[in-house]
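With one protein chain withheld, the remaining protein chains of the complex are depicted in position.
Right after this comes chain A.
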Amino acid sequence: MNTAPAAVPAFDVARIRKDFPILGQQVHGKPLVYLDNAATAQKPKAVLDCIAKVYTEDYANVHRGVHTLSQRATELFEGAREKVQRHLNARHSHEIVFTRGTTEAINLVAQSYGRPRFKAGDEILITAMEHHSNIVPWQMLCEQTGAVLKVVPIDRTGTLELDRFEALLSNRTRLLAVAHMSNALGTINPVETLIEQAHRRGVPVLVDGAQAIPHMAVDVQALDCDFYAFSGHKLYGPAGIGILYGKEELLNKMPPYQGGGDMIRRVTFEKTEYNTLPYKFEAGTPSIVDAIALGAAIDYVNGIGMETIAGHEQRLLAYATEQALRIPGLELFGQAAEKGAILSFTLHRIHPHDIGTILDHLGIAIRAGHHCAMPVMDFFGIPATARASFGLYNTFEEVDALIAGIHKVIEVFG
């Protein structure tokens, strides 16, 4: 019996880089090394061309006009929704709600699902590694309803403490909101297990997929999550468009998040009848072209294959981690067994901001700061880290440039 792993499909990174016009430039006289993908990813020509084409040839408002352009724009817009549905393996396309991004998607669930239901003393469970956008909407909801926020701790490697999670799941828990992958540490959470345990107690689960979505295939039916949120701009698509996936039965029970056009069926001054899913949650003219271009981005990554992308990024991460750990005075934050392509680190007596400025002078773009995850920084007792995050177009040579750059930083700071 052949038990050898499936052959890794060929991955021609040099050819892929040609799809990203922005990567060809120089910064401070050096070739740009873009390692800030966890903040936002660059866009392939397919996405840029799609935006230009729709505005040039097909643009009009959606769901309204009887005229040709409106029908064409509507078909493209709804076609993009179906691409998202297939990408997430959602059961229905009306379970896909277009939002401005992950943040708006989470706020939608907090205000539309949580606010009418949660009572004083109810508990909302999050984890210690959440981004502010998966903390603050719940804190606001707690203020509004008297619900209480509970936090599952992490250990020093940045791994979720699963026994504590089990202990914190109580009869009062009304929702679990958890990052699929941490933006500050790279940790990939065992969301399947978390969802299964939460469901055993009848607790619905929202997964913040902002970081995970560009790095792995996501199947919302296999996960059985109740909500999944992500942003287009981290998946090589435009900024300003995001997705909330929600199970039909839950979305149907939820009131609209915002009022306006497109979310109604019939309006009189006495009463308004709301539209069906997903339009109930899409008040106003949506970000039409960005949604269509998100569809183009999904086509682009699927043309390469999520498994192929994940394999390439995992090899980059392993190489970068091995090289980084050899640097004296470098401390790595986030060493969970399951990790995405993020390298969060500090250097002894050199502040991450200074690392960021000097690397920028070498053409290397990284993020320095708290990564909108201040509780993570507090946990490790540090104000900030430097973070290099990898995408499908990064190369081993760029890892070498990063490592050489870090040595240069140390040299400059002597």
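The definition used in the following text is that contacts are C-beta pairs under 8 Å (C-beta built on N, C-alpha and C of every residue); 3 or more make two chains touch, one makes a residue touch a chain; residues count from 1.
Throughout what follows, contacts and distances are computed from a predicted model.
Missing chain, UniProt protein name: "Zinc-dependent sulfurtransferase SufU", from among "Sarcosine oxidase subunit gamma", "ABC transporter permease", "Zinc-dependent sulfurtransferase SufU" or "Phosphoribosylformylglycinamidine synthase subunit".
Note on the undisplayed chain: of the listed residues A:Q25, A:T68, A:Q258 or A:T357, the one touching it is A:T357.
The hidden chain makes contact, of the residues A:K43, A:K247, A:K339 or A:H370, with A:H370. If you put the missing chain back, the residues of chain A touching it would be 28, 350-354, 357-358, 361, 368-370, 374, 377, 383-384, 408, 412-414.
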